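Supplied in structure tokens, the structure appears directly below.
What you see is the complex with one protein chain gone and the rest in place.
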Amino acid sequence: MAQGVTTTPERAIETAKINVRGVNMVFKRDGNEVNVLENISLQARKGEFVCILGPSGCGKSTLLNIAGGFLKATSGSITIDGEVVNGPDPRRIFVFQERGVFPWMTVEGNIGFGLFKLSAEERRKRIAYYVKLVGLQGFEQAYPQELSGGMKQRVEVARALAVNPDVLYLDEPFGALDSITRLIMRSELLRIWEAERKTILFVTHDIEESVQLADRVIVMSARPATIRRIVEIDIPHPRDISSPRYLELRDSIFEEIGLAHKV
Amino acid sequence: MKRWESYFWPLLALGIVLILWRQGVVYSGTKVFPSPFDVQRGLAELIRKGLLWGYIGDSLFRVGVGYALAIVLGIPAGIILGWYPKAATAFNPVIQLMRPISPLAWIPLSIVWFGVSNLAAIFLIFMASFFPVVVATMNGVHNVPPMMRNAGINFGLSPADLFRRVIFPAALPQVLVGLRIALGISWLVVVAAEMIAVDSGLGYLIIDSRNAGKRYDLVVAGMLLIGVIGLCLDLSIRRVELLKSVRWGFRNE
Partner (left out) sequence: MKEFYKKLRMTFPRKLLPFSAIAVLIVLWHISIARSDSSILPGPWAVVLGIAELAQKGLLLKYIVASLFRVTWGYLLAASLGIPFGLLLGWYQRGEKAFNPIIQILRPISPLAWIPIAILWFGVGDSAAIYLIFLASFLPLTVTAMNAVRNIPAVNLNAGRNFGLSEGQVITRILYPAVAPYLIVGLRITLGIAWLVVVAAEMIAVNSGLGFLIIDARNAGNRYDLVVAGMVMIGLLGIVLDIGMRNLEKMKSIRWGYGGN
């Protein structure tokens, strides 16, 4: 039904890492039924960076929580590597906004949180590696309240990466950051993603952010959310954000959502 | 404010209070109410007779045992109630009903059950500190943000580990607030309990000094001791709140 710039090629479905098929979600509140997700189907290839873009309150977090196994869909299914998702799993880590870091642990404690099965020696090595990867050397013993918002966010990303998951779910991870930190965090995330090649589902309501980061952008409608269009971003990294192709793709999404891009 | 001021003003206020106190005693010509000097002499007398340390020890012992019992039973009970909402629905009314019963209202029953003894006083301390501990723990566990719980589950923690590594540390600051309130109430209650239910301790010192010979200098000496020890108890539990692993939970005062 979506007639956009590009739609997912059929053959991709077979090689898909994440396969969301016909997911519906209905919340019951005060006896009323609220239809949040309507027949959502999408795929993500292994190592692909997928952005889910949509207006506030449309159901992006709900979809991500279903994919993460924290919520059960009313109908439809999600499979990862052909395996049905039944609940949370350390192979797929959910990155909450910075509020998800544990305030009672140091940076080291947080990053090593999921490594309880490793030997002390190996744990130490991994922690050191990821502290370096996210650039928090010197802050190993600091507590979250001594860190800035961007540093806390990096702790969360490192905590997720440290357990070596194959999928990362990020729910508006940079939403609470100032615009400069947000830009820095975007390139950090891309750097890490290029180093580790995780499959990433990234929720945002920032159009520029999605076009800068993603291989594909899934544009959702307001509630009940349906997929309006899937846009393939065929610009190699590092992306020139004043190139004609970038502006073309960005503007097509602006139009799709119905926003004039003149202020 | 300058450095010397932070010593000067408190000392000035203390000095004025002491002078007012003394002059008040002198001008009113009272024979019973002691001046600061009488109180100081009273304290010296208690120390000389060797009564003081025994009384302090007795009071602290009762508070220590009753309070420790309340912690040992109250924290697990609070955890269960915070973890299972059904249990909380069932027991909350009982707790809310028992809580406002002044612990001292249990005095007659505690004497029936335990006689005039240390046990009676310990039971009263227990009743006084148990409910604040249970309620604080219950709320602490209940209020752990779902996001943190989910993060723990996501990393594949077993229920026991989830509890030990996420729920408990997240609830700890609130539990500590409950522990501090409970300790304050215990100290308040032990004095009252000793005035009625036993015959040793600082509370007994106060009531006995009055009844046997109207020794108001000893009454006031006892009160000051109670104040100073209570202050020390509060300061020491506040030190715990400064530990880094729980400090995040307290707003800077």
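Labels for the chains are A and B, by order of writing; each one numbers its residues from 1.
To be clear about the criterion, contacts are C-beta pairs under 8 Å (C-beta built on N, C-alpha and C of every residue); 3 or more make two chains touch, one makes a residue touch a chain.
The structure presented is a predicted model; accordingly, all values stated were derived computationally and were not measured.
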{"item": "Chain not shown, its touching partners among those shown", "value": "B"}
{"item": "Omitted-chain contact residue, chosen from B:Q23, B:S102 or B:S236", "value": "B:S102"}
{"item": "Full-complex contact with the absent chain, from B:A121, B:L157, B:I196 or B:V246", "value": "B:I196"}
{"item": "Where the unshown chain meets chain B, residue by residue", "value": "1, 5-6, 9-10, 12-14, 17, 32-33, 86, 89-94, 96-109, 111-112, 143, 184-185, 187-192, 195-196, 202-203, 206-207, 209-210, 216, 219-220, 222-224, 226-231, 233-234, 251, 253"}
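The rule is simple: only the chains that are shown with their structure count from here on.
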{"item": "Intercentroid distance (Cα basis), chain B paired with chain A, Å", "value": "49"}
{"item": "Touch list for chain A against partner chain B, complex", "value": "68, 70, 87-90, 92-94, 96, 99-100, 102-105, 113-114, 116, 143-145, 163"}
{"item": "Touching residues (chain side chain B, partner chain A) in the complex", "value": "145, 147-148, 150-151, 153-157, 161, 165-166, 169-170, 172, 244-249"}
